[in-house]
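Take a look at the following structure, please.
Heads up, one of the protein chains got dropped from this complex, but the rest are sitting where they should.
This part shows chain A:
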Amino acid sequence: MRTLAMIRRVFREMLRDKRTLALMFIAPLFILSLVYFLFQGNTTTTASLATRNVDSSMVTAIKNKHITIHDVSSDKSAKTIIREHDYAGMLSQNGDKLTLTLANTDQSKSAVIKQSLQAAQAKLKGQVAATTIKTQAQALQKMQAALGAATHTPVNATADAGNLKAKLGSTSYTTKTHYLYGSKDSTFFNTLLPIMMGFVVFFFVFLISGIALLRERTTGTLYRLLATPVKRGEIISGYLCGYGAFAFIQTLLIVLFTMYVFKIQILGSIWLVLLINVLLAMVALTLGLLISTFASSEFQMIQFIPIVAIPQIFFAGIIPISSLPGWLQPVSYIMPLYYGASSMSAVVQKGVGFMNVLPNLSILLLFAAVFLVLNLLTMRKYRQV
């Protein structure tokens, strides 16, 4: 089997080229880690929080070194106050109801405020529970004492405890959070991760397969190969399977790394994530092989990166497509990464199933098929049968 011989050769070449192996397997993890630390937000962030009519016990509970509290009394809307003073958020109280409005321009600040508020509520609840237990214990003692003396006093004692509970109950607030921008799910790394995952796979597979075929062209081995009865399809499928296997291992590594090192929860099926990545790798592979036709040296291949690879990332969903200028939006439909990354986001963040991403996957498959046919055609330049 000639395809098998091709695959064996690709494997041998890859396994002996330690640097390329490192580039393929370690570089993506390095980039993702970098992105993780860059966008995870740092622990020294201080968020400014405006408070209006909030119980002093609550304010004290919220206070920590990451929060600066500004007490405001103006009647203006939370939005206006945040915008005027550039606060990260505003907390206002109306009876039992707390309303938190977050600017959400810096999601790490939003996270700090939310965490602090949750911590404060937990703290207050703890205090309430402690007080309740104490009061109940006193009531119990009272009851026991009364039990010895008369038979109708316990009723009063329990009523006392009930009252006390009701009074303290007012410290358990119901909180409602509003966002000026984005939603509660948006920590930036979460948004970025599925897109980065797709991009990293796309980029490295594109580069490595493209340069591999380019090297075959420039050293003349491709021509020599075509001087045997091998079919052009056998060469391409050898490449596809050979480099595809490495792309699969790369994807597996990236997925496991994000799951176990970053502790990112993948809501959908991991198999679906792998499938999307493999399809994306197939598109990158066939595109890389195709683009290498138009390059006459490795350096020229690198020159295609800003044209072919980089724009993909802008249309992959880092900037929501709907927020792009209208005339620019259709451009995303010719970007393979748009389909890959949006399916990946849907699976990782929303946990959608196979049927929901099927249309996107079919489009990716179509991309790969078109590039494949173009590859077979361009190889005619070397051998016309």
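The rule is short, and it goes like this: a residue touches a chain if its C-beta (ideal position, glycine included) is under 8 Å from a C-beta of that chain, and two chains touch if they have at least 3 such contacts; residues count from 1.
Note that contacts and distances are computed from a predicted model.
Enquirer: Absent chain per UniProt: "Anti-sigma factor antagonist", "Acetolactate synthase small subunit", "3-oxoadipate CoA-transferase, beta subunit" or "ABC transporter ATP-binding protein"?
Expert: UniProt protein name of the non-displayed chain: "ABC transporter ATP-binding protein".
Enquirer: Touching the hidden chain in the complete assembly: which of A:Tyr223, A:Trp271 or A:Phe354 does that?
Expert: Within the whole complex, the residue contacting the unshown chain is A:Tyr223.
Enquirer: Out of A:Ala149, A:Met355 or A:Val385, which touches the unshown chain?
Expert: Selected residue, touching the omitted chain: A:Val385.
Enquirer: Suppose we count only contacts with the excluded chain; which residues of chain A make the list?
Expert: Touching the missing chain: residues 2, 5, 8-9, 12-13, 16-17, 219-221, 223-231, 382-385.
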